[in-house]
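One chain of protein is taken out of this complex; the other chains stay put.
Up next is chain A:
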Amino acid sequence: MSRKKELLSKVGLRLDGRRADELRRIRCKLGVFTQPDGSAYIEQGLTKVLAAVYGPHQVRSKQKAQHDTCIINTQFSMAVFSTNERKKRPRGDRKSTELSMHLQQALLAVIKTELYPWSQIDVYVEVLHADGGIYPACVNAATLAIIDAGIPIKEYVCACTASLGNNDVPMLDVSHQEEVIGGPTLTVAALPMSGKIVLMEMSQRFHLDHLPKVLDKALEGCKDIKAILDEAVKKHIQDIGSSTGWANTTS
């Protein structure tokens, strides 16, 4: 028996029983809270993330205000009970700072910032349960929260991870267990409709020959996620619109 566990079994099933190109179950809801201008909750497998959006509002510190665009302020934080080992601090460590910067990068690419000069948009994400693919879940939750807040965006921004199993087969949506066992992880945040890549990050190494097919797989994942999010947004609009009666006019 080999010492290293295989990521894919002989029949092509992964450790949690998925096929290589299958996403984990995604469930989401918009408008979970009343006080923020927009909020959303997303579950990707066991990874659970809450996002809240405040704004656009006046810039809090005057020096940062821009005359032609709005600034986007993001904060990533993880509940201390979100991981198996209890965390010491919910935020402020290097990993959370990096993740909030990456989140800001992804959102700057889609939000029509030029419409709100001298203003600021706050996006806060809170990880309640971490089980691999934290960054993608945060991006997807933030997208939903921004849509709930009614902030104009160019298109959806979705993120997804992909990996390479058995040195050959590209795998979609890596779970925590698979991250721990090893194998490279490619994180991609993309605009699925135009096919542009906003952010790409790779951990560990794999051969350049494999990169195109793993990247393709990840982009495909982003498209699938977009379809799921779109469905949720439509359902939400129908729910809140049904009270005024206009939801039924289109269908």
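Here is the rule we go by: contacts are C-beta pairs under 8 Å (C-beta built on N, C-alpha and C of every residue); 3 or more make two chains touch, one makes a residue touch a chain; residues count from 1.
Heads up, the rule we're going with is that contacts and distances are computed from a predicted model.
Protein name for the hidden chain, per its UniProt entry and selected from "Probable ATP-dependent RNA helicase DHX34", "Ribosomal RNA-processing protein 42", "Protein CTR9" or "Mitochondrial import inner membrane translocase subunit": "Ribosomal RNA-processing protein 42". Touching the chain that is not shown, out of A:15, A:65, A:108 or A:128: A:128 (per the contact rule at the top). Interface residues of chain A facing the missing partner chain: 27, 29, 32-36, 39, 41, 43, 46, 48, 50-52, 54, 60, 73, 75, 77, 79-81, 84, 86, 90, 122, 124, 126, 128-129.
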